[in-house]
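Below: the structure, in C-alpha cells.
Missing here is one protein chain; the remaining ones are kept as they sit in the complex.
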Amino acid sequence: MGGLPAGRVERDEHEYAQWEKRVDALMMLLSDEDRQLLKVDELRRNIESLGADAYDRMGYYERWMHAIVQTLIQRGVLSIDELGRKLEELEGRGG
Amino acid sequence: MNDRAIPVGADRGYYRRMQAAVEELLILKGVFTAADVTRQVEAMESRSYERGARMVARAWVDTAYKARMLADGSAAAEELGLRVGPLRLVVVENTPEAHNVIVCTLCSCYPRMLLGIPPEWYKSRPYRSRVVREPRVVLAEFGLRLPDRVRIRVHDSTADMRYMVLPMRPAGTEGWSEERLASLVTRDALIGVALPAQPSHSRGLRPREGRAIDSPSSRALTRRNAMADTIRRLDYFVAQVPDQPGQGARILEALRNEGVNLLAFSGFPSGKKAQIDLVPEDPAALKAAAKKLKLKLGPAKACFVVQGDDRVGALTDTLGRLAEAKINVTATQAVTAGMGRFGAIFWVKPRDAAKVAKLLAVG
Partner (left out) sequence: MADAAPPRFGVGDRVRVRAATPPGHVRTPYYCRGLVGVVERLCGAFANPEELAYNRPGLPAQPLYRVRFKASDLWPGYAEYPEDVVEIELYQHWLEEAG
C-alpha cells in the first residue's frame, strides 16, 4: 500500500491485552526452528487475502489470529471440526 | 475456502476465543506447553528499544564497533550480549547529509527480536502509505523538520532484512558514559521519525515518546519518565499598536508576506495602546521587514522558549529551578500544541537573563 493516500498518523498507544500477546507468542512458537508448523509468508498471504473491508474492520492481532488459524487448517495441523468443538466448549465455560 | 473473515453472528471477542481455542488444542497435541507460551510472552516483553539504544551508545563511543555494526547489525547486537536469533539487522547511519526512516509498506516488519513490538502507528495504514511517498510531511507531523540540504532515505523492509537507524550523536555530550548516552536514544529515533533527545537539565533521565508506554511491564503504566526539553534563549522585539480590532492580524499578515517566520507571538493591552512581542526565527529578517513596513520595533531583548513532550507537570522542573535561584519570572505563557507536544515562553528582567541562561545551560 505504499504511496496510496491516507489520513493522519494517529500516535496514541495502548498496552496490549494478554490474548494479543499470546497471539504474538503463538506465531513465534509455531514458526520457530523446532516446530516449523507455519511460515510467516503463509500468514502474510492469508492476511492479504482478507480483502480491504475485512482488513480495515479487524484489529492487528485479529488479522494475525485469523491468519494463524487459516494456515494451520491449510497445513492439516487442525481440523475445522475440532476448532468448532473447542470454541463451543469454551463458550460453554463462559470463556 | 472461507472468504468471510468474521463469521455471521461473531462479536468482538471471537478472535480472543479463537486464540484460547487454538492454544488449548495445540497444548493437547503436545506442540508446546502453556509455560512455553508464557515464556515467549515474557521474552517479547523483555525486548525494548533500550537494547537498540545500547548499541547506538556503544557506536557513538567506539568507532570500530560502529563500523562492525554498520557491516553486520545482528553480529554487533550479539557482541553486546543481545540475543537476536535469526534477525538480519541492517543499521543505517544518519549523517549531516542524510536522514534515514524505516517502514514496512507491505505489513509491519520491524526488528522485533532486538527492539520488541513496534508501536501501533508504525503498523497503521497512514504511516505505511504516506511515509514512503511524503516523508517530510509525515516527519513534520511527528514534530521533526529537517534542513533542506539533508536528503531522506526511506527504507522499505520488503523482504528478509530488518532495519534500525543509527542517529547522530547530539552535541554537548562529550565525556558522557555509555549509559547516559543511551538514555538520549528513543524508540522513535531508532525508527527515524525523531532525533535523539538533546542534553538539557534533565540529568540524563530517559526521554519518553508522546503518550507512549514503552516498557510493557505494569510498573511502566504508572511510571512517567522525565523528558529532555529544549530551552532556547531568543531575541524578542516589542512593537506598540493602537488597541483596536485587526491590529494583530494586520501585523502578522504583513510579516507573512515578507516571509518572516515567528517562533512566538504575544499581544496584550498596554496603557492606552497594545503591545506586541515578536520572537522571530531570524532577527535580521524581522528588522528588515519592519523597516520596509515602517513598523517601529524596540531593541532586542531576551526571552526563553521551552519545547518538549507534553506531560503532567511539564514546566514544574524548569520553573522550580528558577525559583530555587530566586529569579522572579516576569511573565509566562505555556500551551499544549497537540501531537503530544507543548511550548512555553517566559520572560525575566534583563539583568537576570544571563543568570537564567547559565542556570538552564542554554545558548
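Odds and ends about this structure:
First chain written, first letter: the chains are A and B, and each begins at residue 1.
As a convention for this text, a residue touches a chain if its C-beta (ideal position, glycine included) is under 8 Å from a C-beta of that chain, and two chains touch if they have at least 3 such contacts.
All of these numbers come straight from a predicted model, not from anything done at the bench.
Listed residues B:44, B:132, B:164 or B:234: the one in touch with the omitted chain is B:132. Among the residues B:88, B:125, B:250 or B:273, only B:88 touches the chain that is left out of the figure. The set of chain B residues touching the chain not shown comprises 88, 90, 105-106, 132-133, 135-136, 148, 151-161.
Think of the hidden chain as still there; on chain A it touches residues 2-3, 39, 41-42, 44-45, 48, 74-75.
Just so we're on the same page, only the chains that are shown with their structure count from here on.
Touching chain A in their complex are the following residues of chain B: 2-3, 5-6, 15-26, 31-32, 36-38, 40-41, 44-45, 86, 103, 105-108, 117, 119-121, 123-130, 132-133, 138, 141-142, 156, 210-213, 216, 221, 339-340.
Taken in their complex, chain A has these residues touching chain B: 1-19, 21-26, 28-30, 33, 35, 37, 44, 47, 49-51, 54, 56-62, 65-66, 68-70, 72, 77-78, 82-83, 86-87, 90-91, 95.
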